[in-house]
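Report on one structure; see the data block that follows.
Removed from the display is one protein chain of the complex; every other protein chain stays in position.
What follows is chain A.
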């Protein structure tokens, strides 16, 4: 403390310690918060095809096409420890081979400061809804769930499932692809 440099050193170290304590306080104030929010999912159109899956088993697999509406108010999730939300819509279903299949159909990043009120209509899925066999045909219980990953300033990265599911029955016949 007798020279300028030693004073600057202790001042800087003390400020950093205080900043770390504040960051921990920011984490503590939001650690036990419930980040679930009601989500309304509506499926307007379902189509099923049987096509060649060149990425997977090299056989004809089921490919589903879903058109959906989505509305949710994400405003209660955001607080001072949330930088962004990573939303993803996943389909869960059981087949004869697997007890649980999970396919991510669509995702979206909502940054802090953007419009947190989600109101989307007639959305097409971003990613292919491929089954690894023929499990989609006549599957009566395919559940769509919107979940989100909360990206914080400090602390944990929780994965939260929105409350609000949508069960979709898939058709029993394939949509025939037109051959030109």
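Basically, contacts are C-beta pairs under 8 Å (C-beta built on N, C-alpha and C of every residue); 3 or more make two chains touch, one makes a residue touch a chain; residues count from 1.
In this section, contacts and distances are computed from a predicted model.
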item: Listed names "Iron-sulfur cluster assembly protein", "TPR-like protein", "Ubiquitin-related modifier 1" or "Signal peptidase complex subunit 1", with the criterion being the UniProt name of the chain not displayed; value: "Signal peptidase complex subunit 1"
item: Touching residues on chain A - with respect to the absent chain; value: 1-4, 7-8, 10-12, 14-15, 18-19, 21-23, 25-26, 29, 78-81, 153
